[in-house]
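Yeah, one chain of the complex is gone here, protein chain that is, but the others are all in their spots.
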Amino acid sequence: MSYKAKFKVWRGEGGEGRLEDFTVEVNEGEVVLDIIHRLQATQAPDLAVRWNCKAGKCGSCSMEINGKPRLGCMTRMSTFAEDETITVTPMRTFPVIKDLVTDVSFNYQKAREIPSFTPPDGVRPGEYRMQQVDVERSQEFRKCIECFMCNNVCHVIRDHEENKPAFAGPRFLMRIAELDMHPYDVADRQDSAQQEHGLGYCNITKCCTEVCPEHIKITDNALIPMKERVVDRKYDPLVWLGDKIFRRSKS
Amino acid sequence: MEIERHEYDVVVIGAGGAGLRAAIEARQQGKRTAIVCKSLFGKAHTVMAEGGAAAAMGNVNSDDNWMVHFRDTMRGGKFLNNWRMAELHAKEAPDRVWELEAWGALFDRTKDGKISQRNFGGHEYPRLAHVGDRTGLEMIRTLQQRVVALQQEDHDKHGDYEAYIKVFAECTVTRLLKDGDRISGAFGYWRETGNLVVFDAPAVVLATGGIGKSYVVTSNSWEYTGDGHALALLAGANLINMEFIQFHPTGMVWPPSVRGILVTESVRGDGGVLRNSAGERFMFKYIPEVFKDKYATTEDEADRWYTDQANNRRPPELLPRDEVARAINAEVKAGRGSPQGGVFLDVSSRLPAEEIRRRLPSMYHQFKELADVDITAEPMQVGPTCHYIMGGVEVDADTGAAAVPGLFAAGEVSGGMHGSNRLGGNSLSDLLVFGRRAGAGAAAYVDSLPARPKVAPQLVDEARAEALAPLERSGENPYEVHQELQRTMNELVGIIRKAEEVQEALEVVEKLKERVRLVGAAGSRIYNPGWHLALDLRNMILVSECVARAALLREESRGGHTRDDFPGMNPQWRRKLLVCSTADGSSVTVTEQEQPSMRGDLITLFERDELSKYLTDEEMAAFDGMAKS
Partner (left out) sequence: MTQTTPDTPARRQRAQIRVRTLRTDRWWLSPLLTFLGLSSFLVYGVWAIFDSSYYVPGSEYIAPFSSPCLATSCPEGARFLGFAPFGDWYALPPGLLILGLPGGFRLTCYYYRKAYYRSFWLSPAACAVQEPHGKYTGETRFPLIAQNIHRYFFYAAVLIGAVLSYDAVLALVHTPLGLGSWILLVNAVLIWCYTLGCHSCRHITAGRLNHFSRHPLRYKAWTLVSKLNARHQQFAWASLFSVMGADFYVRLVAKGVIAFPFA
């Protein structure tokens, strides 16, 4: 059942590096992360890879396998032909620390820039009453395991480093949608979604949805509904007219 | 090379549920708090928890209250629990869950809009607040987002997100530092750069989780190397109950690379049944005497229970985990196992496919993607997996304080709360209740100090030398030592134990100690997993020795400790705790300590009949005296 597979693994520190060739044993039922671990244990003890639960629940082992962002622990070797050379590289959008480990601090900064859940005054813990249908949409987004592959694959920042300050990425635009749809959240998030977090950069090409290991419909259920909510606010002529009049009356 | 230094009031080691809850509490009490964790922020092992958080809110069955929960917890732990912890836990869990909701958690709902609660093994009523089968993720994310919310508050007030609470991610602590007998800080290294770091802090909260990585088949991640257990031991604190390890009855058994990964108990709570290769629902044969009147004895009654819980007894699949794990083990040993060495767990014939996908989405995906098994169409194969250690740092129930002043512990790394066996769902609520208490305990301790303890440079030098040693050796590959330890513990101190085997394990551990002193790590200090493992090995070996020594001493079978040579429960042993400590930092001594008797108002919550199954005759006489008065 076992065979020798050919691997190319990107190795290097701080960006400089190259693809190194390995030939390594593969057994039935194994995933790519198992093979990386076998390399560590047998051929390259200092090969760096970030991992944790090995069950697709923590989102640590994000990498690019044959050019596609994947979780190493959820990519079964049986999906490749035995004579195929498998190329494993770190996520491209984030700076490399070493080998397959990248510096994902961009994501933590963006998380911090989004105002937290804001319940109305006067609701005490234990008094919350919500219907299942009202929480289901936000629950879908809370399935997110923060593997950051959506932010990694999104061409807005993957191909344009300069957009990073202005764009929160699918993960955190989805976080805004999650809070905006929360039955108890009272913060105003629609203007800031567009003005501060770069919702307009999204051209809904759906790569975030394609790579999501949790199968969250990021584009259809979070980003587009959020865009529509912004339209309500900014491109609805009645609201626009109201704003104009309001501003005039103020001045 | 320069050592980075940071000054904090409270350093929390570990960023799982307990660590984050402790840090939040310390910060809310105005303490400058550091969270130090081995993984990225938000990846802690708590994300793996699936079933839910047990809290007697009574949303689904209004008969539920803290007293029922307390009774269930004590019963599950075979009365070995620290009853004060079990009491606090049962009383405070609902508030802790509601608090999460006010921080943005979205639990599944009941029809009237409250938090829905589900059935679980050992719990009399539906009690687990849950979100599908990813409750742990919801909890960690909520706590993580609460930390961020506090950072945003600090940013508005002080212009700096990290003025009062900072996360040091991918940073490992290797030593606790002391000034005299008090904690004065912690020493560690950044996984990423290999740079060394010293935290100057009067209080340290350990929240490092468990020890599962000392076993081959485990549901635990690589982080679970018993760091907190070992740090506490090395700092002079005691560990109790280390012989009690919970083997979760249902881990995946195939493919080999995912062997041990958890299959949530909710599968059984929602109707899944266990069958052997003959198609028999074997759990009916394994209902122990103490549970005879609480569990159904026929399939019909068990099936009726899912729809009518008031008039039927629960199915034996929902017995406490230790019972189910032993039963599966016995079936496999008797040759009635599944092709890949487990038993069958079937939900496909019990619920419609759509319902399975809705209630157990991550199980559906886990099997589909890792084993190519469609659980809506065919049964899963499952077997026991090392899941949780009931033992840990001996702490004061109210404050989480360990024997060393300034040292606190909460969550899996602390011991006592769960006795000899933890009920499913009690760990998530344990994290919250005692995380908060440890955070508050640490804050109060810092306030009470007349002067800050100092970090002695000599201790830093020693810690530095210890940490860098593996890099300077070109010895054995640490992976090989690790594998041998895992095999030894799995085979010799596993689910069923025998004196000779445990003895043999102790001999192997002694040899491994020598080998660990010689392991080397090739490569640089930058993100070098070989080096990291070499350092973790010290902890795993120390903790494994505790487990083995305590397991050898306890000559009875109770909860997570089953002795083939002493199959029964012994009331005399119920009164004794085994306490591990180390004097020289490398060998472990175990002493017996008497378990304090339960407070009168708590013990009288139980029926006499039930107590008589666990307590000694003298204790029963005392009880009768109390009941009369």
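Letters A and B name the chains as they come in the text, with residue numbers starting at 1 for each one.
In this section, a contact is a pair of C-beta atoms (placed from the backbone, for glycine too) under 8 Å apart; a residue touches a chain by one contact, two chains touch by 3 or more.
Because the structure is a prediction, the values reported are computed rather than measured.
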Remark   = Full-complex touch with the removed chain, picking from A:Pro45, A:Gly198 or A:Pro213, is A:Gly198
Ask   = Out of A:Cys53, A:Ala168 or A:Met181, which touches the unshown chain?
value = A:Met181
Task = Sort through A:Leu47, A:Cys61 or A:Val153 and give me the one touching the missing partner chain.
result = A:Val153
Task = May I ask you to list the residues on subunit A that touch the chain which is not drawn?
result = 10, 12, 14-17, 64, 66-69, 84, 87, 89-90, 92-97, 101-106, 108-109, 112, 131, 133-134, 153, 155-156, 158-161, 163, 180-183, 198, 200-207, 210-211, 220, 224-225, 227-232, 234-235
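FYI, only the chains that are shown with their structure count from here on.
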Query = In their complex, what parts of subunit A are in touch with subunit B?
reply = 13, 27-31, 34, 40-41, 45-60, 74, 76, 78, 97-99, 101, 104, 108, 111-112, 115-117, 119, 123-126, 128-132, 135, 138-139, 142-146, 179, 182, 215
Subunit B residues within the subunit A interface of the complex = 39-43, 45, 47-48, 94-95, 98-99, 101-104, 106, 108-109, 112-114, 116, 131-132, 134, 137-138, 141, 145-146, 148-149, 151-152, 155, 161, 192, 221-223, 254-258, 261-262, 362, 365-366, 369-372, 477-479, 521-524, 526-531
